[in-house]
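All protein chains of the complex are present and in place, except for one that has been dropped.
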């Protein structure tokens, strides 16, 4: 039998769900103290998430997409990027975004129906939240192309979900990354569900990682609830990107522990037993156990940090709640650099309707 | 190293360019006499092609896309389908279409600017020529889905080019085929070029066949200038489709020996040496040598058949040239089953402008 | 022009105990009716199966008809559109759902290049009897891209029918008609009024025509023409105007393509004034076509300039500001008064 091609896709896992190491840790992540800030970030995101959901439930926030259960993946991705890079999130990777300087109040403003949430305090080049699924992947490919053409040092990183990996824009992104050998990392965050549609219904492929083969990209599948595996996968991909070796597709295996959004009720379509089982792979206890065993974390520290997180989030919530609505002209003023005459006229009408 | 997945993609070739067998022939295609009608069909297509180009050059046809060099692939695909199947061509697979009852005059009418060319005399379920690249692949997936849902026996077969394999619609088709386990065969006819863009510029993937892995499909790469390899690949794919095992992506390696279309001038971007080299792999001499060596073909037969082909094509050309232009109302009459009142009014105006 | 609605009302007694239902329930009822009635009808889209659709339009259908007739698709709108055209052209009658208006743009290619052309291109050999259901418009405090009024994109496309019901009865009858229609129909559903009120809708399988406007209120001074969720504000404006002594006729266009201009023209021939109300941005919105037809065919009837009360020529803002964007009752009233004053 003559072979046209053959492929192998690696799976990375270092910490088992019980927090013990199951493989030799990659050199770069052997120092447990260095993992501490990331663990604290994971805890912070979880506190933020809980309070955001509560805000929505009390009518003070619009529909909100929680990140519960995705913390290791999100924070690990965020930690792997620098100021030269461009991040293109979907809509729930707060953990990554906080590490890039986005303020929690900005998340709340966006879901609270205010465009100013997208005017990030953080990295100005990063893409805003992206509702049309996976289109961010292709914009990120364009960003990567701009870096390559201008010989800039960075890489572009885009996140999408398991559902998002069915989207043609995702395929277009990986095709372009291969065609132009782009510094692009496509992070497929496989949390098992796309609203009510299970991962299995999205594709006949046994892994989502292998989609990268369609574009000749580097492919990896990792335990997305294992922060170390996430970091190592990102390290490899970013090394390739920065060395001009091209793009990667990484599939992060995690689980959506919450409803899809606050507008969803997952009990309609999802077995409670599956969710219960998924909690046993929660990324937070796993890392806590490991770091505690390594002697760099303990209950007192956790307690103190939890209080700090709660206080910090409350400050952000208050800042959000106290932000006045944009004036009516805001819907005109950001449309064009140079406002056409017609629109100036409509703007004046709108102001007049406000008695201004 | 833990593996998430691994894959192998087979390459099929039975006849070398010099017409000798390089592997044991598949049982189904060992009888050379059975190959004869297909060889004759290949010769017919080549005669047709030449005359169509000449027609265009003398102003009697619009832009025409030749199939020169693709004959083994096209005819082999056509020969592998039956009346239960649905064929979704791109725009140059005349060899396949003739085997499904499409008349040469219909090809000429289409490129001659007359919609009636798409009203095939052949299989009524087949899709018309499809100009928006690779969209036919996704319609074919829909056709395959309809077969599956209604438990019909057939399969859907779509063709696209190497360029077409970059199109998001192609990816959507393979994704659907995998997700629903559809009886779909996606034939990627890799002729080296998409107008002026070489295969290498389309993707970083080392084969186009491997794109099927993105959807968990069966993948094969074959020598598309070897009729037997084409037939065997299609046999395997159709067996899978008919057995409910799902879809396939087959990459047929061939070469575009002509300009992209008569509107193109390939000398602007393509090395003549490459073309010259490709002629050494021409599918027709290869099969001729083989069939002659097998004793089922000879020069006299070729001469007689060439004359027959020429005469047959001339009849078709005359039928095309003698077909009167459609009346002006044809642009209204096929738009809706029930013509809206407005359109009836416009139709009457158009007739009035003709003095009718 | 209420003939159809009236005849529908008279046949209501045929069905057993017709219930008062919302617009979205009428959609579900029509889908279920036609799936029972015609085995070639099937439903596909994201989350339409077990979950019953994010708006519950397909609630219960999967349980009733099985997963082979209620298909969850992979998450890709190109895929939905392409599969739908494939199914329709092979003899099935697919009813596809775009989860939200803002997600239908990737469907444009298949709609325009294939669905709308299949019959034309093949001289009738293949056809494309499909329906694309699209929850449409703003005003529900939804996230970005969930509030678009993008009907204008499709109204210039030959080969399509573009409809938008604005009451439970019309939703039921027009959806049945859309599914039975031998050509592709884009079926916009004004999501803001999905659950606005209930109306008795007999589940009698009676379709409504797809080429008429509905006169919802008679009037003599000014004709208010609208469609979709804005029917609500427009009717309220008519009531306000009545209190001020202005008699407004209200027309629900209901089917945008093909447009029943005769009904609008007849009304304007009596009132001499026309205010067109729609959510979409003003410039090149579908209101322009109606105003254009008036300028061509009703010029001598007009005693005042045509008025358009529409969304501004900007994107609908995120929800904190969206109600400032959408045409309000007051804006409609003001326009009608301007029309009264002009003449």
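Order of writing sets the labels: A, B and C. Residues in every chain begin at 1.
Note that in this section a contact is a pair of C-beta atoms (placed from the backbone, for glycine too) under 8 Å apart; a residue touches a chain by one contact, two chains touch by 3 or more.
Note that the coordinates shown come from a computational prediction; the quantities given were computed from them, not determined experimentally.
Visitor: Among C:25, C:289 or C:322, which one is in touch with the chain left out?
Guide: Among C:25, C:289 or C:322, only C:289 touches the chain that is not shown.
Visitor: With the full complex in mind, choose from A:107, A:157, A:173 or A:291 the residue touching the hidden chain.
Guide: Residue touching the absent chain, from the options given: A:173.
Visitor: Going by the contact rule already stated, which one of B:168, B:238 or B:254 would touch the omitted chain in the full complex?
Guide: B:168
Visitor: Which residue from A:18, A:31 or A:119 sits in contact with the chain not drawn here?
Guide: Looking across A:18, A:31 or A:119, the contact with the absent chain belongs to A:119.
Visitor: Can you say which of A:61, A:79, A:138 or A:350 touches the chain missing from this structure?
Guide: Of the candidates A:61, A:79, A:138 or A:350, A:138 is in touch with the missing chain.
Visitor: Can you list where chain A touches the absent chain?
Guide: The list for chain A reads 86, 115-116, 118-120, 124-125, 127-128, 132, 135, 138-147, 149-150, 168-169, 172-173, 175-176, 179, 330, 334-338, 340-343.
Visitor: Just checking the interface: what residues of chain C touch the absent partner chain?
Guide: 78, 102, 105-106, 108-109, 112-113, 116-117, 120-121, 144-145, 150, 152-153, 155-159, 257, 259, 280-281, 283-292, 294-297, 299-300, 302, 304-308, 313-315
Visitor: In the complete complex, the non-displayed chain touches which residues of chain B?
Guide: Spelled out for chain B, the touching residues are 62-63, 110-115, 129, 131-133, 163-164, 166-168, 194-197, 201-203, 263-264, 268-269, 325-326, 328, 330-332, 335, 342-343, 346, 350, 353.
The definition used in the following text is that only the chains that are shown with their structure count from here on.
Visitor: Chains as vertices, touching pairs as edges: which of line, ring, star, complete or other describes this one?
Guide: complete
Visitor: Find the geometric centre of each of chain A and chain C from their Cα atoms only, then give the gap between the two centres in Å, rounded to an integer.
Guide: Here chain A and chain C have centroids separated by 37 Å.
Visitor: Can you compute the centre-to-centre distance for chain A and chain B, using the mean CA position of each chain? Integer Å is fine.
Guide: 43
Visitor: What whole-Å value do you get for the distance between chain B and chain C if each is reduced to the mean of its CA atoms?
Guide: Going by mean C-alpha positions, chain B sits 41 Å from chain C.
Visitor: Multi-chain contacts in chain A: which residues touch at least two other chains?
Guide: In chain A, residues 166, 168, 201-203 touch at least two other chains, as defined above.
Visitor: Which positions in chain C are in touch with at least two other chains?
Guide: 74, 76, 78-79
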